[in-house]
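Shown here: the complex without one of its protein chains, the others still in place.
Chains here go by letter, A, B and C, matching the order in which they are written, and residues are numbered from 1 within each.
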């Protein structure tokens, strides 16, 4: 019910603004007895961390996480896990311009319309810095679902897609784009660099695959696994679309093409669950996992912060133009990739526990 | 938190199966003093009702709604509104085949894997008959947001899209496809009829536009208006993708192309809110409405129930083939259109009240 | 979060008014595979049913329950269980008086102040008829916790308490007061009858003991088992106080007196959990069950509906007097006893599942 909490049983709440002293997450409902130290969380934050290369924002944030509660002698205790990340690189710039004008594509106007005021420093609560808190919470969620492997990667930047034939999982960590196709990674280097130099920005599509999810997670009707994934992904900054399995592509298939035929499991033992011959469904049927990999695709719009002036208005309703200077990601989808993974982990951990609640 | 409830403040719970005695919705949190009678709900159910032409299932259900509580002397009282629809055309067929084998693309296997048993009659709880309850609840939601006009229509069937140039709102109700483009409606007639005769099925894309939504509905971070819309739409049977505004198309734009420039409002009075020169964002920024029309697109997969045999397995894990006989929609997206409208209304009504709670 | 729902994982929603066509409950989150038929629910409704003797209201309601969903071939399916009870004895009396004046002690004025209107027929939603829906839901909850035995009884009427020395569990069902002390039952017969004849009413205290609750149900901090019990019991019509274990009596004890010493369990096997030598705590410490019986006491005020005229005002604010005619319980605590049992079952079932979610 809360505005800033997500999840049903495994549930987290985030807080903090772009330029406040810190931000954080409180993870509630975590099972007890799991090994957890700051070192289990930090690598995931490092993956999302800004300033690591010229294709991301140059804001330098160590994003060092501290565990303030919920862990005792290296084990989770079942009580809330408070995670805090201090902001260290809030540059002392002059915000007078942004405080009086609305940046097009940003939440500035919507926040003012809703609340009557806004923390304009770096976007305040609407900044994607909040996603650091999700990534930290997601690291805890991963411990709850050791049976699941989650892999996200960028499948498309600026309309230039990877070639599925060239998919190489080992390539993903070798380039600054989480790109599994080395040729695409080379092309994107030029593409993103050009956009960056031009003060422009690009959109991206991120795919995420979770393997090892057993059949049976998720639940009708308003706790469907795909509905919760859709909410979780759409809630990430700059996301404008979510697909499960074939997504919009499925709308162009016939029933025969879209069917996922089932065959007896390889071992052939009765009762073992099927071997599926396709996965158009993306591992979810009727809102419940089928045992196939859970697959979703997430569309990120181009970063709204661009150097090109865009017509806008001031808080007083006067015409103006806004150029968004400052340190921005030319393609926010890139750093969105670890966030997509985190949300996948958070949704799955919640549904594992929810399933256990009802079905034992 | 519940499995079968949706919404935060304006909240509804649905119940019922395809072949049980009845199904229904309990609407909780409705403001008092609204005019409500069964006649306010029935037209929306009639729009979704099966058996109205050869392009939808031939199951005949009057879908007559009864209000059992929450209304007194024609006005809502603020207490729960219980809505019930009796099932009348549960054909007494032999379910022995479907009870022992899993229909590919359906939730049969997932339900069995989760619960260890399932009501196989017509899909039980996983049947799209549940959407009748949402449509009824949605009719109540509409009363809460009289300032909003909601319009959904089919934009694509089987990959054949409408021509935006030919969009005519008055056409939507004149053909059996909720199609705003008369030429497309003609083409679809052949397309769907062919699929129906071939025992096949087709997917569809439904678009939904809500005008009149004021700026300020929705809220960071996990109660974003777009995230709730995504959850609501993805939870509709057969839906595999959701887009807000330009959706996946935005991922192919540059920041300049995707910007929605703002100009002073027509009257020009200061403080009036902007006039936007584009709506790539679909009326939502930072999870909060901007005052522009809220636009979403929803992808429906082709109906999984097809006459063509598909390889499958039995409950015992043996190989088999399944042909889904019975009365089915050749394109479930068509009848999904009123459901999409209802979910839009339900999400917006909830967010109107939620906004009022916090911001007065 | 909803107004008319209770529970976290095992969750139910009730609807309906005193003089509407029906009332009911939707039970969500029930584990699958439990044997459930209407015959499992009816006895509990019969225990609460009005009109069974001269000590309760003379309204005749069969309170026949129907299961409309969630059960297939005699087993729960894991989907929502819709329970409906038709109202059959809404006497067609003239409500003009009550519609214009506020009955003191009733919710009439508060409802009008909140909603601006109210269903005044028999108290509408504020009537204790709603508790029939809880009792029905509670019958389902009992199936979830077969390890638990719940026993409620009246411990005091009009200030006249049972003698704990004379407690005989077998007496409880043998008198119309759920009284475990036969001598007290005899005294109460005169007491309640006198009140009834005088057009007056009496308060009561109900005690409820749940045995067999294992250690570990409940959770810090805002899902404490005792906090949820307090909410559940205080929400029953006419309840004004709730105690766990010694309750207010504990406030008069010293730490030594209030201690519940622990001894090794009878078998003496290490790790077996303690044998407690007292149960001042009422089976709950830190919000979590200890394995001892869970004990709570619930205070019911005297029925507000009395024949003696009480000064009041009309809807227009004019002075008037109200005598509440009609068919009323002279001591509403008596029929509250099965409701207390039901709430205990509902809270415990929820916490069993919640515990399983987090701790496996």
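In this section, contacts are C-beta pairs under 8 Å (C-beta built on N, C-alpha and C of every residue); 3 or more make two chains touch, one makes a residue touch a chain.
Keep in mind it's a predicted model, so treat the numbers as computed, not measured.
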item	value
Hidden partner chain, touching residue among C:158, C:180 or C:293	C:158
Residue touching the undisplayed chain, where the options are B:32, B:159 or B:212	B:32
Residue, one of C:5, C:69 or C:87, that touches the chain absent here	C:5
Per the touch definition above, residue among A:114, A:252 or A:280 touching the missing chain	A:114
In subunit B, positions touching the absent partner	1, 9, 29-32, 78-79, 219-220, 353-354, 356-360
Absent-chain interface as seen on subunit C, which is shown	1-6, 8, 14, 102, 104-107, 109-111, 113-116, 125-126, 130, 156, 158-159, 195, 200-205, 214-224, 226-235, 237, 240-248, 250-265, 268-274, 277, 280-282, 284-291, 297, 299-306, 308, 310-313, 316-319, 333, 355, 358-359
Where the unshown chain meets subunit A, residue by residue	1-5, 8-9, 11, 13-17, 20-24, 26, 28-29, 32-33, 66, 68-70, 72-73, 75, 77-82, 114-119, 121, 124-125
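Here, only the chains that are shown with their structure count from here on.
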item	value
Homomeric contact subunit B-subunit C: same or different residue positions, threshold half	same
Cα-centroid distance, subunit A relative to subunit B, in whole angstrom	26
Cα-centroid distance, subunit A relative to subunit C, in whole angstrom	45
Gap in Å, rounded to a whole number, between the CA centres of subunit C and subunit B	39
Numbers and ranges of subunit A residues touching at least 2 other chains	1, 219-220, 358-359
